[in-house]
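Note that one protein chain is taken out, while the other chains of the complex remain in position.
Chain lettering (A and B) follows the sequence in which the chains are written, and residue indices restart at 1 in each chain.
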Amino acid sequence: MTTQRRSVLKKLFLSFVSVTGIGLGAKATSSPGPQKEVDNIVYDQDVPLFSGCTKLGNLIFIAGKGAHVEPFEIKAHTEIVLKELEKELVKAGSSMDKVLKVSVFLNDINDYKGMNEVYKGRFGKKPPVRTTVAVAQGGVPGNSLVEMDCMAYI
Amino acid sequence: MTTQRRSVLKKLFLSFVSVTGIGLGAKATSSPGPQKEVDNIVYDQDVPLFSGCTKLGNLIFIAGKGAHVEPFEIKAHTEIVLKELEKELVKAGSSMDKVLKVSVFLNDINDYKGMNEVYKGRFGKKPPVRTTVAVAQGGVPGNSLVEMDCMAYI
Partner (left out) sequence: MTTQRRSVLKKLFLSFVSVTGIGLGAKATSSPGPQKEVDNIVYDQDVPLFSGCTKLGNLIFIAGKGAHVEPFEIKAHTEIVLKELEKELVKAGSSMDKVLKVSVFLNDINDYKGMNEVYKGRFGKKPPVRTTVAVAQGGVPGNSLVEMDCMAYI
């Protein structure tokens, strides 16, 4: 009986090692870990150029978004860009509230205030960090007055 | 006795399954995972504009920092900006040594060398990666000669 009991204990022990072993292994070297997912791929002559969104685990990266339509006015363009970001975020299972960091590239530093007027409050009560600079005049592709990208989570 | 023993073993087994089950579940789908924390929110007319720092799990994001006081000279401004970054990092439980990536936006590419003189060595012996460009003259908000943001960890 003693032997048998030990044998049961031993089996039990091995069984747990195995279970927890899988768990630990997944965090160490044996498992490949989370893999990238992408969405809204933009092609250039049928060749993949960039994605609108990439995801790794719970992290989400949204491509730089610009506005390319009339009116070429900062508030209108900021509105378009924010909506584009939100669309990608929601599609990826995230939201404006879950944005961690935003990069803002203005066409003209004089648009800083106008951009802020539309931007403020759009990311909830706990807004992301932000870095804003004005690049070269005409430096945002497609003549957009502002380009924004962001990092978020799910 | 045998039955009783088995019952004890069974309970023990279930107990472990439960414990490790919780652990695995937390990494899978049932748990919401880490949530964003923010600090030093900047308001525009009482509306949240951006945070000085956001945190997700062990990752930290610091907002773009500029210098907006006399003297308007690159070494003085670089010093101010680095101190601002450090203040946010320390407050968030991180440090200059734990910065992973820095973005540097200069007002003038001719300030590259002066910025480096103050910047070098400030992030310890294992410094972060860095990307430096000069934007439009006057392109950093508030007439700062340099703006920097960073990503770090705890």
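As a convention for this text, a contact is a pair of C-beta atoms (placed from the backbone, for glycine too) under 8 Å apart; a residue touches a chain by one contact, two chains touch by 3 or more.
No experiment lies behind these values; they were computed from the predicted model shown.
Visitor: Since one chain has been left out of the picture, which residues of subunit B touch it in the full complex?
Guide: Subunit B touches the chain not shown through residues 1, 5, 8-9, 12, 15-16, 19-20, 23, 26, 58-59, 98, 100-102, 106, 109, 112, 116-117, 119-121, 123-137, 139, 151, 153-154.
Visitor: For subunit A, which positions touch the chain that isn't shown here?
Guide: Residues touching the hidden chain, for subunit A, are 5, 9, 12-13, 16, 20, 23-24, 27, 33-34, 36-38, 41, 44-45, 47-54, 56, 59, 61-64, 103, 105, 135-136, 138-141, 147, 149, 151.
Everything that follows uses one rule, which is that only the chains that are shown with their structure count from here on.
Visitor: With chain centres taken as the means of their Cα atoms, state the distance from subunit A to subunit B in Å.
Guide: Those two chain centres are 15 Å apart.
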